[in-house]
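Presented below is the structure to which this report refers.
A single protein chain has been omitted from the complex, and every remaining protein chain is retained in its original position.
As written, the chain order gives the labels A and B, with residue 1 at the start of each chain.
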Amino acid sequence: MDSAALLHILYLVAIVAEAMTAALAAGRRQMDWVGVYLLGCITALGGGSVRDVLLNRYPLSWVEHPIYLVLTGGAALATIAIARHMRHLRRLFLFLDAVGLVVFTVIGCNIAMGLGMPVIIVVAAGMITGCVGGVLRDILCADVPLLFRAELYATVSIVTGGIYVAGQQTGIPHEVLMGLAMATGLALRLLALRFGWSMPKFVYTDQLH
Amino acid sequence: MDSAALLHILYLVAIVAEAMTAALAAGRRQMDWVGVYLLGCITALGGGSVRDVLLNRYPLSWVEHPIYLVLTGGAALATIAIARHMRHLRRLFLFLDAVGLVVFTVIGCNIAMGLGMPVIIVVAAGMITGCVGGVLRDILCADVPLLFRAELYATVSIVTGGIYVAGQQTGIPHEVLMGLAMATGLALRLLALRFGWSMPKFVYTDQLH
Partner (left out) sequence: MDSAALLHILYLVAIVAEAMTAALAAGRRQMDWVGVYLLGCITALGGGSVRDVLLNRYPLSWVEHPIYLVLTGGAALATIAIARHMRHLRRLFLFLDAVGLVVFTVIGCNIAMGLGMPVIIVVAAGMITGCVGGVLRDILCADVPLLFRAELYATVSIVTGGIYVAGQQTGIPHEVLMGLAMATGLALRLLALRFGWSMPKFVYTDQLH
């Protein structure tokens, strides 16, 4: 199996995992089954969609492959059935969520590089792909997005994208580099979860207005 | 009058009705008159705009027909003047809102079919057209979108679009089919309101994070 096929399989695992964690967020807000389905689709596919709209890249992935809407929405609905077991699967899902973050990031970087974008935009495209789905989920749940407060989430995406982009200048084979960037980002995320690492917070209490 | 003209008139009624219900939501949040105007425009025209951005279909309807911004914003402002009577018009507005939902849905399906989209995307385009305006309204009011919790709202849109799309395979004349899909969706929505039908809810209380 070549690396493109492996990346695609990881992508499918990632959108399913993101849809399932979105379903749990929907359950916490007591959404109905249609809401669960939709929040699953939007969370799993929203990051890539926003990236493509911002970069003017059409058709969007789910317009070209409508099966993604069935896969992610179906995974969200299936989560309802197995919700009682989710507590025991907590570690598995945090792991899959971390895998999704780095896979989305690398895919987003690849797309921006394919469009000939400058380095900063490549890293930004990776981060948008990796993080915006979760932001949309939080907005639709009327929460302050976790991204802006969580353990190294966006940071992991930036580090992954940064290694991947910087490595292009070296002689490292493309597939090795991709694996290296994802492995580093994944390790950083898992260590952050394990040891509660987080970025320093900015606390400001005055009112400007 | 042919069916295209009728559909256009229904569309105008629908955007006015959506703008007026948005004005009431704005009033509940004590927005100022400019906020009322803007929330009216965004709620009435936002669903179609998001659909067109996702499908890369330009110009957007209100860019091509700026009068829509005057019509919907004006309807929102007029709502302030008649707000004291809105209580008595409650049933009328719930009815017009339901009409708007099925009209928007069919128009969204028509546009996606005109672009040669696959069946799932046609139904999705109908639902986005019908439902996203209300989601934007709820986000701008910092509420959890009603769509994800309300009586069969998104479901009605999916049923309407599903009948419309499935019927294309039969020999039913296009205009009859359109009327049939809208009548079925409208009846379903009104029955859901009357009898308090709703989709089952997913309630989940554990924290994954």
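The definition used in the following text is that contacts are C-beta pairs under 8 Å (C-beta built on N, C-alpha and C of every residue); 3 or more make two chains touch, one makes a residue touch a chain.
Values in this document were obtained by computation on a predicted structure and should not be read as measured data.
Engineer: From the list B:L6, B:L60 or B:L190, which touches the chain that is not on show?
Structural biologist: Only one of B:L6, B:L60 or B:L190 touches the chain omitted from view, namely B:L60.
Engineer: Residues on subunit A that touch the omitted chain in the whole complex?
Structural biologist: Output for subunit A: 53-56, 117-121, 124, 135, 139, 142-145, 147-149, 154-155, 158, 198-209.
Engineer: For subunit B, which residues touch the unseen chain?
Structural biologist: These residues touch the chain not displayed: 21, 23-24, 26-36, 38-39, 49, 53, 58-60, 63, 66-67, 69-70, 80, 83, 86-87, 90, 93-94, 139-142, 146, 150.
Rule of thumb we're sticking to: only the chains that are shown with their structure count from here on.
Engineer: Superimpose the Cα trace of subunit A on the Cα trace of subunit B, which carries the same sequence, then give the rotation angle to the nearest 5°.
Structural biologist: Copies differ by a rotation of 120 degrees.
Engineer: Rounded to a whole Å, what is the gap between the Cα centroids of subunit A and subunit B?
Structural biologist: About 30 Å, centre to centre.
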